[in-house]
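For this depiction, one protein chain was excluded, whereas all remaining protein chains were kept in their positions.
What follows is chain A.
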Amino acid sequence: MKIGIIGAGKLGTVLGQLAQKAGYQVLISGSGAPSKIELIISVLLPQAKALTTAAVAQQANLIILALPLHQYQTLQPADFAGKIVIDATNYWEPTDGPATELLLPGISSSEMIQQQLKDSQVIKALNHIGYHDLADQALPAGSDNRKAVALAGDHVAAKQQVAEIVNDFGFDPVDIGQLAAGSLLEPGSPVFGASVAREQLQQLIQDYAALKKIDNSKNA
């Protein structure tokens, strides 16, 4: 299976390493021509293929977004049509600019991406743990004190597949509900920047959902 990664920065290269280690083939792109990231990829992800973003999206079976959020409108819906897209991005004012100019009121940033990629199944995941913790804390399934990664999305089968990938990457997947519940994973959340084990993650999310009055019931 081919995993495509859009963004070859801190997060994209670490996710690429986790994917390679788990035996996936990795296709990756940056903001420009593949030649711009070839050197980086040749050292940090030697078995991956550097392509344009369009080619990554078209050729991969599943795509992970690891680019700055404010770039989301450059993603062409047709390239991603019919595919599962893992949204690992976050709104981050210093890089993304004022919230009012980017975010849409009342919805999570992942729902905004879903509106852009309307023919894809967007699942929010892998966004709430720092990239170095993703690199340092990945552990085989069943390990003591394995850390958990939350995921949110509207498509049950797609979530199932993303859960498998999260597991293959070295983390316990925790389904926290619909894509709207993705707002529970955004900056300011008690799980944002926290690498904790499954029970603790579930507890933190539950308490935070109650506090924010956000529905985190699982879709059947």
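Convention: a residue touches a chain if its C-beta (ideal position, glycine included) is under 8 Å from a C-beta of that chain, and two chains touch if they have at least 3 such contacts; residues count from 1.
Methods note: contacts and distances are computed from a predicted model.
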Chain not present in the shown complex, as UniProt names it (candidates "Aspartyl/glutamyl-tRNA(Asn/Gln) amidotransferase subunit C", "Oxidoreductase", "Succinate dehydrogenase flavoprotein subunit" or "Branched-chain amino acid ABC transporter permease protein LivH"): "Oxidoreductase"
Options A:29, A:195 or A:216, residue touching the unrepresented chain: A:195
Among A:10, A:146 or A:198, residue touching the chain not depicted: A:10
Missing-chain contacts mapped onto chain A: 8-10, 13, 30, 37, 39-40, 42-44, 70, 92-95, 97, 130-133, 135-136, 186-196
